Every structure is written in C-alpha cells, then in structure tokens.
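Left out: one protein chain. Kept in place: all the others.
Take a look at subunit A:
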Amino acid sequence: MGILRDKRTSPSPSPTSTSPCADLKTAYNNCFNRWYAEKFVKGQWQKEECVVEWEKYRECLSKHLKDKQLSRFLEVEASRIPLPADRINRKSSVDGASMGDTGAM
C-alpha cells in the first residue's frame, strides 16, 4: 500500500529493516492497524486481537532489548509514567507479565 505515488527504485535502507524483529513488527503493526480502523473505532473492543502477532513480536523484542538499549525505557516507564491505578493492579490474561519480567534483562 503506497502512500506516495512515486515508488523509489532503490529505497534507502530503512532503519527498521536492520532490526532483527522488523518482520514481526510489521506483521503486528499491520494487524493492529486493521483491527483499530475496522473494529476498535466502531465500538468492537470487547475482544483483543492480533494476540499471536503481539506475542511473537514481544518475544523477539525482549530478546533484543539489550542490543536496542530498550531496557532503560522499561525502567523509566515503570517509575515515571503515571498509570491509572487499575492498570497497575490488574493483569490482563492476554497482556501477561510485563516485558521486564521475561528475564531478558
């Protein structure tokens, strides 16, 4: 799906293409974008979708957290970003453990 009409013949190497999780990320993003536009905004938010894509992508990410210096994000997220109380106390069955618990760090 091209947003630009002119397709570049030799696209500059996208930074995401060097990421080991690039394909899984794209698969997840495509699934998420479809779900968001076709279901979530139409009020169909009862069922979480793209679960398989999310699990695969997250597993890959957590393996590569160190390479990508992402571990700092999680520390900061945990300490700084105010979360609604119910989000901290409740764990969704789909969401599972936070990435910090996967043992990758």
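Keep in mind that, in the parts below, contacts are C-beta pairs under 8 Å (C-beta built on N, C-alpha and C of every residue); 3 or more make two chains touch, one makes a residue touch a chain; residues count from 1.
Going forward, contacts and distances are computed from a predicted model.
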Subject >> Undisplayed chain, where the name is taken from the UniProt record, one of "Cytoplasmic tRNA 2-thiolation protein 2", "Sister chromatid cohesion protein DCC1", "PRELI/MSF1 domain-containing protein" or "Cytosolic Fe-S cluster assembly factor CFD1" >> reply: "PRELI/MSF1 domain-containing protein"
Original post:
What subunit A residues would touch the chain not displayed?
Top reply: 1-4, 11-12, 14-16, 19, 21, 25, 28-29, 32-33, 36-37, 40-43, 45-48, 54, 57, 61, 68-70, 72-74, 76-77, 80-81, 83, 87, 92, 94-95, 98-99
